[in-house]
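Of the protein chains in this complex, one is absent; all others appear in place.
Chain lettering (A and B) follows the sequence in which the chains are written, and residue indices restart at 1 in each chain.
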Amino acid sequence: MSRKMISLENVTRVYNQGRPNEVRPVNEVSLDIGHGEILVLKGPSGSGKTSLLALVGCMIRPTSGRILVAERDVAKLPERFLTGVRRDTFGFVFQQLHLIPGISVLENVMLPLYPLEIGFTAAKRRALELTEQLGLTHRKGFKVEALSGGERQRVAIARALINAPQAILADEPTAHLDAGLSGELMQIFETLRGQGKTVVIATHDPLVHDSPLIDRVATMRDGRILDGDG
Amino acid sequence: MGSYHLGRHLKILEFALSSMLRRRTKNLGLVLVFAALVFLLSSIVFLTGALRTEALATLEASPQLLVQRAMAGRHALIPLGYGELIARLPGVGSVTPRYWGYYYDIYTGANYTLLGIGDQGLESPGSTPLRLVEGSFIMPGQRRVCLIGEGVAEVRGTRIGGMVSLRDARGWMQEYEVIGLFASPSRLLTNDLILLPEADLKAHFGMPDDRATDLMVEVYNPHEVDNISRKILERLPDARPISHAEIQRTYETLFNWRGGLLLAMFLGAMAAFMILAWDKATGLSADERREIGILKAIGWETSDILELKLWEGAALALVAFLAGVTAGYAHVQRFGAELLMPVLEGWSTLFPAIDLAPRIDPYALGVLFSLTVVPYIVATVVPSWKAAITDPDRVMRAS
Partner (left out) sequence: MILHPGILGLLITAVLVLGLVLYGAYLGAIVLVRWDLDSSSEEQLALERKTYLLSTLMGHAMALEILSALIFLYTLEDIHAIFVGAMCATGTLNANPVGWWVLGAKILGLLFCAVWIVLNRIDQRAEDYPLTRLKYGLLLLLAPLLALETWLLFRFFLGLDPSVITSCCGTLFSGSGAGVGAEIAGLPAFPLMIAFFGGTAVYLAAGTLNLRQARPRLRYLLAGLSLWMLGISLASIIAFISSYHYELPTHHCPFCILQADYHYIGYPMYLTLFAATFYGLMVGIAEPLRRVASVEGVIAAAQPRWTRLSMLLFGLFVVIAAWPMVFSDFTLEGYY
């Protein structure tokens, strides 16, 4: 396995701490993720996969434990700087895709670059490159609601890639895809790994976690990782 | 680095504008209400400003010191002997009697001011800055002729060579030939003015020979005006000296008071609007909420969303402000502030037609801005912030 990229040490996330409705979606999890691997977090819904993904992706801070991104502890970083780390390191693909209707494919893809200090033309050039790579050039001016399911999925991936992230985090990416499109998606992930990117997928879809393309599976239950390979 | 910074702001601004356009029906209502308020407020500010400028322009023309005579608390004709007495005071230059009066014309239902022109003509000190547009002035000794202002010419439908007939004090109709048309910097001056030879005017009103309407007093040193007024009062207790500065102050106070009062009345409306703005900003629609969640999830930071919201608010306010101010300007300038005239009753008869000089006053705009846009922006701070602190992982949890 290659060098560690992200490393979680005894990470716990508690909501409503000290109150009767206290929950711990992630409980004492330790996990290493290497450069250029495809890791699958598998487990039934409610097992804490999504929360773990959010922790890995610096979307939320852990209640306790350490999270090292490129050897740097980000667990206690204020939100402002945590967002900075997230923008530089990760790209997200969500279960519901979460594209913004009413604006074009190209604008959707460019959106993560808007708050960054990059000129408009440079941002557009990058978005055009990605739409071409993902075979969306003929759709670039369309509004996203006019696209097919598979095309939308690729727009979401292009958007996740626009900031040139080292890792792609995908939450149930195949939930709304048929078998054919799911296979296509796995092919894209493999290409990304070929470019040296890390891919982390949270899923309970056997098509994904049984796929021969993946490097490693970590099974989650009740906020913990079961397998010893975590 | 600097240009990159700008790039960031411009991109967020671009997105703010595009997202507002996508929700134009929702924003339209707010813009309309806002613009209507700005329209009302700016109409008031522009109108009082215009009237003030007009009145002050009229005043420019009036003499340093004007002496009238009061009898039973009313304005009465002043004996010419008073003038000789005043002229002997140290510091006083010339004293010139003025002959004028009001004339109500039953046919047109309008009030005219008739002003007598003596042998010195219009060059006498303190005379009105009238400019002859057409024709000629009244020559010394000339009788039964008149000069009229452009406003009168319009109402009467007369030009040079035509006749103006006026009913004199004895009830006889007198005809005067129009020999000239004049204009002045202010419409107030000329709208209702008719100039007659002095002798004709005295005969028309039936004035005694030794009386004038009032006296224009020339004072050499402007700082001495108050002193001279006091001395005049000591010697002539029934005289009423009115200094230039005093009239100016009265005008200023009057206009500021009227304008301020009206504004104060509309501030209630402004407060109501702020509540509406607050409500609109707090009551984000489900789909706006979702959109902000997405932006946060794909890497927008709290301050980026705050900036987005600020741009949205600023764009909305600016559009409404410009629309309202433009409409207010047109309202006062083109349509004589028709909608406000009922409120300003008493002025409407005084100022028949306003000819607002087309100029943009940055101060008036600044004041309007502080009365409208500023409260709006302040009202949206907290709601914008509440939207901006949406959890970035919200869209993931919702699934």
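Structure notes:
As a working rule, a residue touches a chain if its C-beta (ideal position, glycine included) is under 8 Å from a C-beta of that chain, and two chains touch if they have at least 3 such contacts.
From a predicted model like this one, the values you see are computed outputs, not experimental measurements.
The omitted chain makes contact with just one of the residues B:107, B:172 or B:363: B:363. Among A:62, A:112 or A:173, only A:62 touches the chain left out of the display.
For the chain missing from the display, the contacting residue among A:20, A:78, A:180 or A:212 is A:78, taking the whole complex into account.
Listed residues B:87, B:199, B:323 or B:377: the one in touch with the omitted chain is B:377.
Although one chain is hidden here, its contacts on subunit A can still be listed: residues 15, 17, 61-64, 75-81.
By the touch definition given at the top, subunit B reaches the unshown chain through residues 44-45, 48, 245, 248-249, 252-253, 256-257, 259-261, 263-264, 267, 302-303, 306, 310, 363-364, 366-371, 374-375, 377-378, 381-382, 384-385, 388-389.
Keep in mind that, in the parts below, only the chains that are shown with their structure count from here on.
In the complex of the two chains, the subunit A residues touching subunit B come out as 50-51, 53-54, 59-60, 79-80, 83-84, 86-87, 92, 94-96, 98-100, 102-103, 107, 111-120, 123, 159, 163, 171-172. Within the complex formed with subunit A, the residues of subunit B that make contact are 1, 3-5, 7-8, 10-12, 14-15, 18, 22, 290-291, 293-295, 297-304, 391-393, 395-399.
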